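Report on one structure; see the data block that follows.
For this depiction, one protein chain was excluded, whereas all remaining protein chains were kept in their positions.
Chain naming follows the written order as A and B, and within any one chain the residues start at number 1.
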Amino acid sequence: METALSVLVGCLFTVSLYLLLSKHIIRMLLGVVLLSNAVNILIFTAGRIVSVAPPFIPQDAETVSDVANPLPQALVLTAIVISFSFFAFLLVLAYRAYQDLGTDDTDEMRVAEPENDGLPPLGY
Amino acid sequence: MAEIEATTGTLALALPFLAAALAPILRRGLGHHAAWLLALAPAVAFAILWSTVPRVAEGEVLTFGYEWIPAFDARFSFRIDGLSSTFALLITGIGTLIVLYAGGYLKGHRDQGRFFSFILMFMGAMLGLVLADDLLTLFVYWELTSITSFLLIGFDHERERARRGAIQALVITGGGGLVLLAGVIAIREWTGLHSMTEVLAAGDALRDSPYYTAIFILVLGGAFTKSAQMPFHVWLPNAMEAPTPVSAYLHSATMVKAGVYLLMRMQPALGDTALWTTVLPAFGAVTLVVGALLAVRATDIKITLAYTTVASLGLLVMLIGVGSETALIAAVLYLIAHSLFKGGLFMVAGSVDHSAHTREIDQLGGLGRAMPLTFAAALLCALSMGGLTPFVGFLAKEEIYHALEYGDAYHIALLVAAILGNALMFAAAFIVALKPFVGKKPETIEHPHEGALTIWLGPLVLGVLSLLGALFYGTYHELFSSPMASATVGEPVEIEIGWIPHLNLAFALSMATVALGIVIYLASTGIRRATSGFLSALGWGPDHGFDQAMRGLLRFAFALTSRLQSGRLDYYMTATVIVIAAALLVPMAITGAVPAEPKFPDLRFYEWVVLALIIVGIVAVVIAKNRLTAIVSLGIQGFGVALMFMLLGAPDLSFTQFMVETLSVVILALVMTRLKLSPADHRPLRETLPDAALALAGGIGFGLFLLLITQRPFDPVLSDFFERYSYAIAHGRNIVNVILVDFRGVDTMGEIAVVMITGLAILALIRIRVGRGGKAQPDPTETTP
Partner (left out) sequence: MRTIIFRFTAPYLTSLMVLFSVFVLLRGHNEPGGGFIGGLIAASAFAIYGIACGVAPVRRALYFHPLAISACGLFFAVIAGLLSVFTGQGFMTGLWAFPAILGGDVGLSTPLLFDIGVYLVVVGSITSIALALEERESD
């Protein structure tokens, strides 16, 4: 299972990095979503697939053993929610940038770092 | 070695800083009279230090300090011996007079409170510098003097020249400070010595150390920049942009003497080598002659004084470099004398400026009748500076000639330099102290007047002290110069020279100097014209070079930044992905730690289906031609991931993923329908292919990395812990939830805070509408709920 998941993680990273490298904001956004999935599965798999039994303690027991590793699950659970809120933020940012700059090409978004910016003042 | 009461010593060190904190408030409440109250701080520090003088004069060394960073053997420790005691007395004593003088000089200035604050801070830094024992403590105070002097020189920050002077001083002295830091670290690391006390005790070891040359150069780098030796002298005359109290304080007794102090302090440990006795006198002699010539050339009396200070520093460095006992005694005597007369003369120059509203020597004259007290003070100081008896300057000059009158050709060259320099300085002293006061008063000066008590008190006290020091030379030597010389030489020294001249070679040389000085004074206009002509023919000087260096630095920084920071996002992304891929793959390639060849995964049918679903989803995302396909494909892979979590025993994750994917698709659809953009990539193949190769490298890197991790043995200690204690101590059967809200609750708290902040940020982004001009304005269509 770990091998299959490693291959899956490789695919997810490849696609998300490819999308992030393109100059269109929409594609970069899709890449961000895939990137968060890739990272989540990476963390999940790094905690090993020791069992597919959910990590719950049965009603009549005090402890449990031989269940899925609960720690990566807890880490990934919060990561999912946070990456969602960041995705929403980036989406709105891209949307606003498109509204105000009229382009989705990152090469043309030069408000913060304008092209042909002259020398800084050389006096004191 | 004796312990001084640590609280008393600390009080003396802290007082100037405390006063600096209170200064703006006091200034607001009391106006310029706050000076009287603020002057108490250095006065009390002076009194505290004065109380140690008898013990120090007997050769005791007082130390106190605190632990600072024990792990680095860094202490916050201080040492009072003859050298630091006399320096500290000069700093606090002249400091008291300067605070009073500033009270009158800057009366009514709107930033006087700030000025008091800066100058008191500087005082505290300087005091710490001369008293510091630990080398790192010394460095901290050293840089603190650079920073506070930057603030003081740039006090009139609305003038460009003041800003330039301040930046130049900071770059040169602060840069020198960094060189000194390298020297301090070199001493600490290579020789294991951490404090001045240890360094002084290990002089022979240091001189024989193979690192001696490196340490020597680094220490000199600090001392020469601070003490304005050629060619680093340029900052000192430019620092005259500061208000006169600053010049009178920083450029007479304190800041510029820090480098001399360091050399004197290190002399017993680093001195008396061929390197020391060659390099120092050479730099010193050149600085002396050039500085003195430039002093006579200048027409602004403050600039004249600044260049004589450069010359005096050259003289001091030369004497320390010669290093014989007599030479060091001469250096000590000259240093004290210089602090007194130069501080006084600067204050006189300020008073003249205050009264006549000009400092140009050609436009000054006849002020003596209107300003008798200032004139008297000026004469006293000038006589001392000229080396006439009975003033402390005389004692110094006699000793200087004693030190240089015997010796080889090298010493004779130095002697000639000393005579020439002294004669020029003699002339400069009287240009500043005599010309403005005698002769006919020019029409341009209206209503010359004597300043307030605080204005004339300072120079007069210093002038009188210059006289008293020589008249009561026995006490003067016993309390100040002998202990200081002993610390500089490294063994007990008795100074005997008095104000009554004896007929010998030194006195003859002294007389020759005076005669030459008078000639130069009378011919000063001609010399000024000649040197000016020479300099303009030369065209280039270190001052101009500084400007070129600064501009070059800016251009270089700009060129470098525009290369590294191109402003193109795809450039940054490419760099990031390259670094990620290299960070993952290169270590594997180097160490050969590649994962073993994995077995073909043994999966059940529905697991294959889910994996295939995800793969199909992500491939469809890449090749999607329209919005709807892209969104749906993204949803498919997301739900596939959720299903996979379900199959792998993570129901909570699965539910969360389902909800998040649903919401993602919804908001993506909401925005995409309005963006009216196609998600397809329209770039040509030659652009997409390298991207694809790079992405593949990154993907393979992550895949191999994960394989490598999973092939290592698993350490179950954490999961065992959670499985064992989740119900027992946290009363929860859902282990994942227990981890989230209990075991790792603080973590979760941080995460929900992040979620909320993104919510706020999104709201702000939507509410604020930015026009094409970049100006933010509230969205008029938005209504507040």
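Brief remarks on what is shown
The criterion applied here is as follows: contacts are C-beta pairs under 8 Å (C-beta built on N, C-alpha and C of every residue); 3 or more make two chains touch, one makes a residue touch a chain.
Values in this document were obtained by computation on a predicted structure and should not be read as measured data.
Every visible chain touched by the undisplayed chain in the complete complex is listed here: A, B. From the set B:570, B:652, B:691 or B:723, the residue in touch with the chain omitted from the display is B:652, counting the whole complex.
Contact with the undisplayed chain is limited, among B:263, B:465 or B:660, to B:660.
Touching the omitted chain from chain B are residues 651-652, 655-656, 659-660, 662-663, 666-667, 670-671, 673-674, 730-734, 736-738, 740-742, 745-746, 748-749, 752-753, 755-756, 758-760, 762-763, 766, 781, 785. Panel shows chain A; residues 54, 56, 77-78, 81, 84-85, 88, 92 of it touch the chain omitted from the view.
The rule we apply is simple: only the chains that are shown with their structure count from here on.
One inter-chain figure worth recording: chain A and chain B are separated by 43 Å, centre to centre, where each centre is the mean of the chain's CA atoms. Contact residues of chain B toward chain A in the complex are 160, 163-164, 167, 550-551, 554-555, 558, 562, 565-570, 573-574, 577, 580, 598-601, 603, 607, 611, 614-615, 618-619, 621-622, 630, 634, 637-638, 641, 644-645, 647-653, 656-657, 660, 663-664, 667-668, 671-672, 674-675, 677-679, 681, 683, 688, 691-692, 694-696, 698-704, 706-707, 709-710, 714, 716, 718-720, 722-724, 726-728, 733-736, 739-740, 744, 747-748, 751, 754-755, 758-759, 761-762, 765-766, 769-772, 774.
On the side of chain A, the complex with chain B involves touching residues 1-24, 26-27, 29-30, 33-34, 37-38, 40-42, 44-59, 61-65, 67-71, 73-74, 76-78, 80-82, 84-89, 91-96, 98, 100, 104, 106-107, 109-115, 117, 119-120, 122-124.
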